[in-house]
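Every protein chain but one is kept in place in this view of the complex.
Take a look at chain A:
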Amino acid sequence: MKKNEGGEWRDVFKILEKQVFSPIIKLFVIDAPKVAKSCQAGQFIILRIHEEGERIPLTIADFDREKGTVTIVFQEVGKTTKQLGAMEAGDYIKDFVGPLGEPTHIENVGNVVCVGGGVGVAPVHPIARAFKEAGNHVIGIMGARNKELMFWEDHMRAACSELLVTTDDGSYVRKGFVTDVLKEVIESKGKENIPLVIAIGPQPMMRAVCNMTKEYGIKTIVSLNALMVDGTGMCGCCRVSVGNETKFVCVDGPDFDGHQVDWAELSRRQVYFKAEEQKALEHHECKCGCGGGK
């Protein structure tokens, strides 16, 4: 939609729907027809919520080309995601640009295991759906720390051919990590029958999945969530070593062969601005007059 801002018509991005999955995990459906028209599974958007805001990347969780909407699911970790989480249906996001990154490479390989950990369930969802639509038998594995952080079981059940659910603490369905479930699947189906694993979630989870599948010799694609600024290949902030080559997550990815990724380097770069992120959060909380921060 276009809105008149001081005599200038510009695209604005209305939050059409908000769902609260847990106190820290939220879903927005955004009115963004330009993005919805051309986005594909595996791509991401960058948003900025207000004039002084930072640009943050979020992977696309779903889209509706006819309605012109894009769905994002995010976990509140820093200042921007907390502010975003406080917004409501009817509010506007200042900037919303995409689709960015390369789509996930979809082909019919037979069986595909799609692993979603934590908030990673959201981006893995359209990918699982696309693999199923391409004729694959898709085995979904979704995991969360506990029952409260679990969402979209129904969506995943619809997107996958079969779905396995686990919680770290056993508060729902079963106790165990996604890697435990994945191991069981590989052992029961036979590693030769699983040509491809897709894993999206927190970095330690993706790394653990890759360590395991490497032993079995199963190709594993991960979606990396590096720090970014522009998201169009301009700044190089998101660089990552893949197979000893430097790649930009924003334009060469976000999908990469997980067995080639230099995870140690990636995790060091991920905490680059940790102190600043903390400062931003405290500064923000101070402003609220809530007495928090310092």
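List of remarks:
Rule of thumb we're sticking to: a residue touches a chain if its C-beta (ideal position, glycine included) is under 8 Å from a C-beta of that chain, and two chains touch if they have at least 3 such contacts; residues count from 1.
The rule we apply is simple: contacts and distances are computed from a predicted model.
Name of the non-displayed chain as stated in its UniProt record, restricted to "Putative spermidine/putrescine transport system permease protein", "FAD-binding protein", "Glutamate synthase (NADPH/NADH) small chain" or "Carbon monoxide dehydrogenase": "Glutamate synthase (NADPH/NADH) small chain". Considering the whole complex, the residue from A:Lys34, A:Arg157, A:Lys189 or A:His259 that touches the absent chain is A:Lys34. The chain omitted from view is touched by exactly one of A:Val97, A:Val178 or A:Val261, namely A:Val97.
In the complete complex, the hidden chain is touched by one of A:Ser22, A:Gln75 or A:Thr232, namely A:Thr232.
Touching the chain that is not shown, out of A:Lys26, A:Lys79 or A:Arg207: A:Lys79 (per the contact rule at the top). If you put the missing chain back, the residues of chain A touching it would be 8, 10-11, 34-35, 37-38, 48, 52-55, 79-80, 94-100, 229-230, 232-237, 239-241, 246, 251, 265, 268-269, 272-273, 275-277, 279-280, 283-284.
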